[in-house]
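A short write-up of the structure that comes next.
Note that one protein chain is taken out, while the other chains of the complex remain in position.
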Amino acid sequence: MMFASDNTSPAHPSIMAAVAAANDGFAMPYGADPWMDTVRAEIRRQFEAPEAAVYLVATGTAANALALACLCPPWAAVYCHRNAHVEEDECGAPEFYTGGAKLVLIDGDHARMSPAGLSRAIGFTARAGVHNVQKGMVTLTNSTENGAVYTPAQVAELAALAHAQSLPVHMDGARFANALVAAGCTPAEMTWRAGVDVLSFGGTKNGCLGVEAVVIFDPAKAWEFELRRKRGGHLFSKHRYLSAQMAAYLRDGLWLTLARQANAAARRLSQGLAVTPGATLVHPTEANAVFAAWPRAGHHRAQGAGARYYLWPGNQTLEGPVEDPVAARLVCSWCTADADVDGFLAAVRG
Amino acid sequence: MMFASDNTSPAHPSIMAAVAAANDGFAMPYGADPWMDTVRAEIRRQFEAPEAAVYLVATGTAANALALACLCPPWAAVYCHRNAHVEEDECGAPEFYTGGAKLVLIDGDHARMSPAGLSRAIGFTARAGVHNVQKGMVTLTNSTENGAVYTPAQVAELAALAHAQSLPVHMDGARFANALVAAGCTPAEMTWRAGVDVLSFGGTKNGCLGVEAVVIFDPAKAWEFELRRKRGGHLFSKHRYLSAQMAAYLRDGLWLTLARQANAAARRLSQGLAVTPGATLVHPTEANAVFAAWPRAGHHRAQGAGARYYLWPGNQTLEGPVEDPVAARLVCSWCTADADVDGFLAAVRG
Amino acid sequence: MMFASDNTSPAHPSIMAAVAAANDGFAMPYGADPWMDTVRAEIRRQFEAPEAAVYLVATGTAANALALACLCPPWAAVYCHRNAHVEEDECGAPEFYTGGAKLVLIDGDHARMSPAGLSRAIGFTARAGVHNVQKGMVTLTNSTENGAVYTPAQVAELAALAHAQSLPVHMDGARFANALVAAGCTPAEMTWRAGVDVLSFGGTKNGCLGVEAVVIFDPAKAWEFELRRKRGGHLFSKHRYLSAQMAAYLRDGLWLTLARQANAAARRLSQGLAVTPGATLVHPTEANAVFAAWPRAGHHRAQGAGARYYLWPGNQTLEGPVEDPVAARLVCSWCTADADVDGFLAAVRG
Partner (left out) sequence: MMFASDNTSPAHPSIMAAVAAANDGFAMPYGADPWMDTVRAEIRRQFEAPEAAVYLVATGTAANALALACLCPPWAAVYCHRNAHVEEDECGAPEFYTGGAKLVLIDGDHARMSPAGLSRAIGFTARAGVHNVQKGMVTLTNSTENGAVYTPAQVAELAALAHAQSLPVHMDGARFANALVAAGCTPAEMTWRAGVDVLSFGGTKNGCLGVEAVVIFDPAKAWEFELRRKRGGHLFSKHRYLSAQMAAYLRDGLWLTLARQANAAARRLSQGLAVTPGATLVHPTEANAVFAAWPRAGHHRAQGAGARYYLWPGNQTLEGPVEDPVAARLVCSWCTADADVDGFLAAVRG
């Protein structure tokens, strides 16, 4: 009954097998391995983006921070949602990599940036010439930190606001696969066709050991990215182990299959909570994370039964009247078992 | 006949097996996995350093740059050898992570910093008060970029010069195992007993997939390291795959066994070249890298036979009179086969 | 009728005379001039802080950014008001000098940070260990960007919240003199006795040509400040011209006299607007800036009569129904003439 995060899940056996298979003899370092050729070709094919530059790093924070640094000068604003991972969970990595850009926080339901909020923030920036930070770029997370999904149309609306000011758009896709299968569209529709310039394409949370691709649809920034990656210490010498993971992840739609499994588990969990007395959903369950509140007594029972998850927001505690609801985040992954979902629900209900 | 770099070698089967074994069910992220407990305990035990803080990252550049940033303020000098990896092969990662510290370059044979050179450079720094960069820290590489090994006494001599000025000492041990078995001393003798404050302890080049430990002998800097690691994007969520590698590497002296194999292969190669007509050693072969020169005709034959290696220094070419010697670097790894060494020597000799 | 900013005003004749008098023969550079000795002694005396370290720079942004960089590590939060100069008017200088610290924005009336807001923000920071930016420091502006004044008790309340978490407190005193004479307290009461650790002590806006002192009440950070100042290009070789300004500013209470003149002019203006039909004060007038709204017709008349000031907030325009009020900022300085205030009021009233 592990719902703490999708990053607690193991790697999918096919991905582990690919890593083991890549461990065969010598291979040229730093991305000159043959598995990387496959990765590049597959991402270009599956995203219908034959010119895209494709790079691998091992963490989502690295993918995001390097992407932002390529798109935003130090004296400009990065528009993001108030609860974005880049704002709340990266210990200032965006500021470090950009050389001090300013994250400007936008509101919006379910951690989706509202177009009105973005428009207002852009309009407010750099009204005083050189005295303020300048308009920089937009970054949005799909699926969001609250488990919601931007549709391609929603992405396009935000991207249009950005592009009207010549601002580039980044998508933090640590859970891109979960968003994509939820939206039921193609990778191209969710990204460059909707106006995304650079994508952090997550593998780690969805069945890999640790690999994220950065997909730069306009390759003009590719060389700068390579230099920033090296300088950030994120260029792997034994790069083949990143490549092999990603190649297996992309093969035969495995990435989509795994995301469907995670989303289905979350849906089962969400639907179960929806009919649980005293429980309410805090956010709609659109991808693989469930945000819900239920009585403290149910928390005590669930945790007593071994369930692992975080109270959300984090300033709550389990002390207090047993019937008072407490909110929590429950994240499912590709390997969340129906039995664990059902066992959890049973424990909550008591 | 692969001698391009030890980073072209695969992972040792025991290490790959440990990674696969760690892929069993859920595990808490970010270093809260049980394998990391083993790693920490083993490094403390094997280094006789019960208080040491131990962290894992995936690349040598990350290990070095994060260590330097913890030890050196932005306005100070990092004393290193002119050919150090931090100077020549990290695309400015030390400057990036420190916020702009200045690498001050010291000469010395075989990429070993000379005590006189270090002393002179320290003496020259900050003579004009606030106008110059200040005295910062010393970093040395063992084994060196030219395949030489500092003995504990040599480390201690340099560290004493640093400590006399209250400057901390870092050792870039990307090939620490190779240096250690060559010197025939204990890990403690080579590090903290000789005055090393922080060690980058390499695993990648010596049989791992991609993992380096940073060992901070005085844990006062531990929390700062953790923040810098996270902010640099180097904290792994699925950290268990780093931990498992390092735990296997440390088990039953595997790391020492692998280094002995690599060094033995280099010795065989070096001895073979020493008796090859027209060939000369450019640096003594003390660890797992051979620097030698031999006639161009031998290069043509070796490369025709499939040997891979880099001309060293890099500004040489194979065009020219066939009997003129050209210098090269040949790196052996834990899996360099005697047959490859012998085949290479035969090709060189023609 | 110049109300655009106090920085449009000339230097006071005594200060200009002091600069001219300092231009007598040779003087040692970089702060080793005798006028600096006077400055240091006077600030220590007038602030009752015999240990304080005192440095001069030429701009308020330099004073603030250098102070922040000394007090806040790159991975931490700077708590400031949402409208603080460091947030809105320095083009990211705090981020640049700190190496990427994050400004966390606090609400509060009249640009005074609310204790509840500060407390909430501190409580929200670093709840997730290494994943978020850490608690860093507090900076408050006195007088505020909206012309309000913190009393010593209000400063002390905020500082106590900071110090309870071991966070240092900076005061941006670009208009410190205006705040001080408004509050009717001593420099010590407004600063270190209330918990301020470092003060940016403004001279430029209040009758100098361009000089700000940074007063570091605990001199442990003094040497770091000197290095950061030099490295930022803010150490003047012909430092005597900074020193001479500040020495004259401090002499015989000139700095207080000038602030009283500016505040009196603002009071006259504010009181005049308060009794002007259709005009309302947007913020209370506590120092030398007036924030008021009045009908567009009055704006047209005032500007036609040559009045200079900014609409505030800046997204307003003068087009529209003539009777609709539009808000503006009117800043008085030491040399604002009563005749100009009265002329302005007459024009507004028509």
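Couple of notes before you dig in:
Letters A, B and C mark the chains in the order given here, with residues in each chain numbered from 1 onward.
Just so we're on the same page, a residue touches a chain if its C-beta (ideal position, glycine included) is under 8 Å from a C-beta of that chain, and two chains touch if they have at least 3 such contacts.
These numbers come from a predicted model, not from an experiment.
Within the set C:Ala65, C:Val155 or C:Ala293, the residue that contacts the chain not displayed is C:Ala65. In the complete assembly, the contact with the undisplayed chain comes from C:Leu235, out of C:Val149, C:Val181 or C:Leu235.
Interface residues of chain B with the unshown chain, by the touch rule above, are 74-75, 88-92, 95-96, 98-103, 123-124, 127-128, 130-134, 314-315.
For chain A, the residues touching the absent chain in the complete assembly are 30, 73-75, 99, 130-131, 134, 226-231, 235. In the full complex, chain C contacts the hidden chain through residues 2, 4-5, 7-11, 16, 19-20, 23-29, 57-66, 90-93, 96-97, 204-205, 209-210, 227, 230-238, 241, 308.
The criterion applied here is as follows: only the chains that are shown with their structure count from here on.
Distance between Cα centroids is largest for the pairing of chain C with B. Over half of the residue numbers at the interface between copies chain A and chain C are found on both sides, making the touching surfaces mostly the same.
Rounded to whole angstrom units, the spacing between the C-alpha centres of chain B and chain C is 51. Between the Cα centres of chain A and chain B there is a gap of 34 Å. Computed centre separation for the pair chain A/chain C is 42 angstrom, with centres defined by C-alpha atoms.
Multi-chain contact residues of chain C (touching two or more other chains): 74-75, 99, 130-131, 134.
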